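Of the protein chains in this complex, one is absent; all others appear in place.
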C-alpha cells in the first residue's frame, strides 16, 4: 500500500527533465529578444510540421493568456463568445475573456461537458443583427474538456461547420490538447483546422513544461492583431528563447505525446482499479488524465487520511476529481487502489 | 581588438547559472500551484528582509505586466497616470497601461529623463475635482530611468511628498532597480517606501533571470485587488515555483546586487574608454548600465562593421545607446574601445 | 370595432404634454450647464421627498446608461453582476454592462422572471475568495420585471438581506419602476432603500418623458465615482436643464404615478377582455403594463391584419407580448378585444 500521492492537479507536478535541459542549453551567448531568435523560429517550424501546414505561433506563459488573447483576436467588443457553462474561460479565469475582449461570454445550455450542436445552432442564431443583442462572434470548445472528455474529429467538424455557416470563429482551448490527441489517435490537423478550428490554445505547462503555451493560428488574418494584443497584455516575453526552448523540447521526439500517453494510461489504470472497489464508481468514461469518481465519504476521507490528495468540493456530493500527470507512476496508482480496497474492506463492504 | 559583442540590450543576454540551477533544484515532487508553495513563501520573506518591513509580493513573468498591474491597482478608470514622456509605460508597452487601467496616461512636460518636481506639482493640480478632466491618481517614475539616470533618495522623497499632498499614489518602475540601487549606495527601503513609493515593479529578468519580475506592494490595501487583477490578466502562473525559484536565487547571496555591480562597472569602463576616443562623447553621466554616446557616423558604422551591436535610430542624429549586462566582460568592453580607437586613428582624427 | 393600435412597446409612444410644456418653459435666459442649474437642484429635492431621505441623483438620457453606470459604480473589474437570465442588462443592452464594468454578468438559474432567493444565496457563495473566479459584487433585479411581474417589498428585502450578508450591492433596474410602485401600493422607500437597494435606475422615458432617466443613489459613497463615470461615458448632458425639466414635470403633481396607473389599468382591461376570448389565455398575471398571452395563430395573425401591432417571436410558440402605455386609451383596448372576439367567432370557436 502506498504512502500517499497527489492527484490534485497536473499543475502540481514540475517539469520534464528534457525541458529543463533545453532551458540550460539555450543559455549560451546573446540572442535577439522578443521572439527574433533561433529557438522561436524552430518552434514555428515544428508546429508547421505537426499541423501539416504553415501556422502562426505566439508563445505565452499561461493558458489563460493563450485563451483570452485568442478570443480577443476574433471577438469585437459587441460580440459574444459562446462556450459550455463548465468551460475554463467561463468559470476559472476571473473574467479574463471579458477583460481581453470587452465582450460577453455566453454559456450554452448544453449538458455534459461538450457543446451540443443542436443547441449551439439555436444559440448562434439568437439576436443576430439585432442591435440590442451581443452578436455571436466566436465559439470556444475545450479539448479535452473540463471533465476529461474528448470531442471526436467529426464532432469538432460538425461544430466547425455550424460556425462557418454562422460566420463566427471557432477557438479550441487545448490546455490538455496532447491528452485529447493521444486519446483520439487522430492527426493534430484532423482535430483542429481540418475540422474548422481558427485558433488553438496549445497547452504545454500541464504536461511537462514550466510555463509555456502556444497560440497556434490557422486563420492567417489574425496574425495582424495578435502580436499587438499580446504585447499590450504584458505577454510578450523579452527573453523569449526560454519559452521557445521549453516548447521546442516539448515537441521534440514526441515528448508531448509520450507524456500525455503516460498520464492517460495512469488515469485508465486508476479508474480500473478504483471502479472495482465497492463504494466507488466512475462518473464519466476515463478517456484522458482526469477522472470523476463518486465515492462514499468513508472512502474519500480514508484516502485523504492516508495521504492521497485530490479535489472534491465542487462537483456535487460524493464526487471527487482525480488528475494524473506525466509524472504519475504505477506505484502511486496502485498504492491508492490498494488503500481504497483496504478502507472498503475494513468497512466490511 | 575584439571580435564584436552585443551592447543592444540587457534582454539579449540569458540567465545567471545560479538561477538555472535553482529552477532545476525546485523540480522535485509535487507542489501546490498558483503560489501556495514553499518557494514563493520564501521569496516573500526575502523581500521583507530586503525592504526591512512586511511587503506584499506578486510574481509575474514580464515587466510590462508588473507595471500595468501596479498601475491598475492604484488608478480608477477616470484617473490619470502621470509619467515622464520617455517612460517605458508611455512609449514601449503598446498601450498596456491604458488597457489595464482603462484610464489616461499623461506625460509630463519635464525635460531630461526624470520628473521635475516643480512641473509635477502643477500637473498634479490640473483639473482636480473638475468632472470634465481625468483625475490625477498616480505618478510613475522609472528607477533607473530610460537613459540610465538615477533618482536619489531625496529626489524620490520629494516626489513622494508631492504625491501624498495631492492624494495620489506613487509607482516605481524598477525594471533596472538593482542597477539604480547599487549606483546610489542606499538601502532599498530608502529609495522606495521610506520615500513614499506605494508599489514597485521589481525587475529581475534584465539582470539575470529568465522571466521573473515582482510587484512589491508597500501599501497594504492594494493586496485586496492585485491577486484578482493578476489572474484576470492571465499573469497568475500555475507552476509558480518556477518563478519563485528564479526570484529566490536572484535575491540569495546578493546575486542581484553582484550582477548589477558588474553591469554598471562595465558601462563605466566602456564610457571612460569611448569618451577618450576622438569623435565620441558621453551624452549623459554613466551611472548605471545604459550609456548614450554621440558619435560620428564613421565611428558608429565602423564599430558595427566590426561586430559591435547597438541601437542608434531613436535618440537623434549621431546618438547611440549602449547597454551592458551582468554577462558583459572586460574583454568585450576593451575590445570595443580598441576598435573605436583604431577607426578614429584610421580617419586621421 | 377598432382600427388598430400599437401594443408593441411603451417606447412607441411620445411624451406627456406636461413634460413638453416644461421643456419650453425652462428655455428662458442662460443657465449653468452640466447640472449646476436650478431645475436640476429642484429635481434632487423632489427625489429626496419621494424617497423620504437625501439621495444622490444623476440624470441621463437612456435606461441602458442608467443601468450600466449604476453597475459600474458597484462592481470592480474582477467582480460579477448576478441577475435573472431574462434581465434587460443580460439580453438587451448589447453588452453595455460588460463594457462599463469590464466585469462578468452571471445569469441566475432562477425560473420565472424574478430571482429565487434560495438559488441566489448559493450563487452568491460561489467562488468567493477563489482567485480563479469572478467575485460576486452586485445583484441586479428588475422592477417591474421583463414579463411585467413585481417584487413585493418583502421579496426585495429578502434579497437585500442576502446581499448585505454576502457583502455585495443591490441594484434595481426600475425602467418601469412607476408601474411596479402603483401595482404594490407601497411607498417608494419600501421598495428600495428600506429593502436594501443601493442604487436605482429610475425610468421616466417609457412612462411619458422624451429621454430622461435618473440614477438614484442611496449608498452615498457611490457619489464619489458616478459623476466621473457618467462624464467619461458621454452621458453628462451639457444643457442639463432640458433633462431636469423633463424629470421635474414627470415627478410634479404625481404625473409619473398617474401615467403608470393609466398604463396598468389599460393592461388589466386588455387582459380581462382577451382572456375571455376562446383561444387566448394569460401566461402570467397582469400586474403592470406588460402582458404575455398565449394565442392561436389565427387569432394573433388576425389581430395583426386588423392593425394591432405587437411582438411575438421571442417567447415561445404562440406567445405574444402586449404593452400598454400612458397614452393607451380604453377605445384602443376595447377595439382590440372586439376584434379578437370577432376573429374567434368567425372561426366558429
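As written, the chain order gives the labels A, B and C, with residue 1 at the start of each chain.
Throughout what follows, a residue touches a chain if its C-beta (ideal position, glycine included) is under 8 Å from a C-beta of that chain, and two chains touch if they have at least 3 such contacts.
It should be emphasised that the depicted structure is a prediction, and the values quoted were computed from it without experimental measurement.
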Of C:43, C:170, C:183 or C:236, the residue touching the omitted chain is C:236
Chain not shown: contacting residue from B:98, B:190 or B:219: B:98
In the complete complex, which positions of chain A touch the hidden chain? 34, 72, 76-78, 102, 131-132, 135, 225, 227-232, 236
Considering the entire assembly, which residues of chain C contact the chain that has been omitted? 5-6, 8-9, 11-15, 20, 23-24, 26-34, 60-69, 93-96, 99-100, 205-206, 210-211, 228, 231-239, 241-243, 309
Touching residues on chain B - with respect to the absent chain: 77-80, 91-95, 98-99, 102-105, 127, 131-134
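Simple rule for what comes next: only the chains that are shown with their structure count from here on.
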Could you find the chain whose CA centre sits the greatest distance from that of chain B? C
Numbering shared by both copies at the chain C-chain A contact, with half separating same from different: same
Per CA centroids, the chain at the heart of the structure shown is A
Centre to centre, by mean C-alpha position, how many angstrom separate chain B and chain C? 52
Quick one: chain A and chain B, Cα centre-to-centre, how many Å? 34
State, to the nearest whole Å, the distance from the C-alpha centre of chain A to the C-alpha centre of chain C. 42
Taking each residue of chain B in turn, which ones touch at least two of the other chains? 34, 228, 231-232, 236
